[in-house]
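Structure in structure tokens, see below.
The complex appears here without one of its protein chains, the remainder shown in place.
Take a look at chain A:
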Amino acid sequence: MNFIKNIFENTKPYVQKGAKYHWLHSVHDGFFTLFFVQKNTSKSGTHIHDYIDLKRTMGMVVLALVPAILMGMYNTGYQHFKAIDELASTGFFEIFLFGLLKVLPIIIVSYGVGLGIEFVFAQIRGHEIQEGFLVSGMLIPLVMPVETPLWMIAVATAFAVVIGKEVFGGTGMNIWNPALVARAFLFFAYPAQMSGIKVWVAGSQATDAITCATPLGDAASGVISYTASDAFFGLVPGSIGETSTLAILIGAVLLIVTGIGSWRIMLSTIAGGAVMGLILNAFAGSASLSEANQVFFAIPFWHHLILGGFMFGAIFMATDPVSGSQTVSGKWIYGFLIGILAVLIRVVNPAYPEGMMLAILLMNTFAPLIDHYVVQGHIKKRLKRATVSGRTA
């Protein structure tokens, strides 16, 4: 350890301001702080500080994502071999390896492009590398269809980091979840490539006879193409990390136990989705609906929770502490409305079967407004107390 520490310490003078390699300062600092918690001690205020820092926090979220990543890799292989009809003859490891090789480049591109931009911004602004992208860089691959070209991943990541985050001032200042900005960017910029039936299953472009739409896409056209257990375990086509509700719930347990993810948002989002599902069920028999709509309206309300990106969004995206609501009662409202909107958009507007993405981005936009009213309520309560007490000094 001392050996590595010495390398960092000895090279430090060369990246100081005015030194020859100052342009490498943020890179040096980024890796130094990654390997070693620095020796800075408290200068004002409390003399002791909690061991938790943003690296630990973000590290925990990435850890919580691991089950979804692994399951996503396996499912990528599973869908591929299913599409070419070789599922029965392929072993578990071969399936997983195929998925690994398919998904790993996407993760590398996302981290490479995103962290590169982060390093540049940190250098220009003269602050430390901020850890927010450790999570965003993993979320971006997980919300992408597996056949998204790597150059698109690169463009979307760059867009998300620059427009979604850095223009607002970096981690902690952004108003939308950066990973969803990346997804939305591709969704609207390259609609032809990003929807339809070809992007969801690796290798399906080669075998053009087979349609591999997501269960949500099918349901929107009035076809039920999934079983609930497949959707729960994650053996259906979909974005890489979103398919397995089980894997996502394992991550959710870690986030709740460590207190890093807000259980209030998770719970209220799920409640909102369930309530909207029930409302749609009530209208399922209505004669004014098209035939396809009647099918989609009628699916059991809890299916909405295990289909598509709903659970992934509820656990990992809606709970983003920066772009979400920050007050306690605000969190309940914010999450509930995400759930309502996600299911509403996906069913009533079949052009956007990925309602979760839009619902979260929309509520990200409204989160400051929700918080504003919560804070106003708090202020009114205090004012009222002052008038009621009527004491004078």
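Convention: contacts are C-beta pairs under 8 Å (C-beta built on N, C-alpha and C of every residue); 3 or more make two chains touch, one makes a residue touch a chain; residues count from 1.
In this text, contacts and distances are computed from a predicted model.
Colleague: Which protein name, taken from UniProt, belongs to the chain you can't see among "ABC transporter permease", "Na(+)-translocating NADH-quinone reductase subunit A", "Cation acetate symporter" or "DNA-binding transcriptional regulator, LysR family"?
Modeller: "Na(+)-translocating NADH-quinone reductase subunit A"
Colleague: Using the touch definition from the top, which of A:Asn10, A:Ser42, A:Ser89 or A:Ser288 touches the missing chain?
Modeller: Reading the full complex, the residue touching the unseen chain is A:Ser42.
Colleague: Out of A:Gly99, A:Gly132 or A:Gly251, which touches the unshown chain?
Modeller: Answering carefully, the residue with contact to the hidden chain is A:Gly132.
Colleague: Residue by residue, what part of chain A touches the chain that was omitted?
Modeller: Its contact residues with the unshown chain are 1, 4-5, 33, 35-42, 44-57, 59-60, 128, 130-132, 169-173, 257-260, 262, 321-322, 324-328, 331, 375, 378-379, 381-383, 385-386, 389, 391-393.
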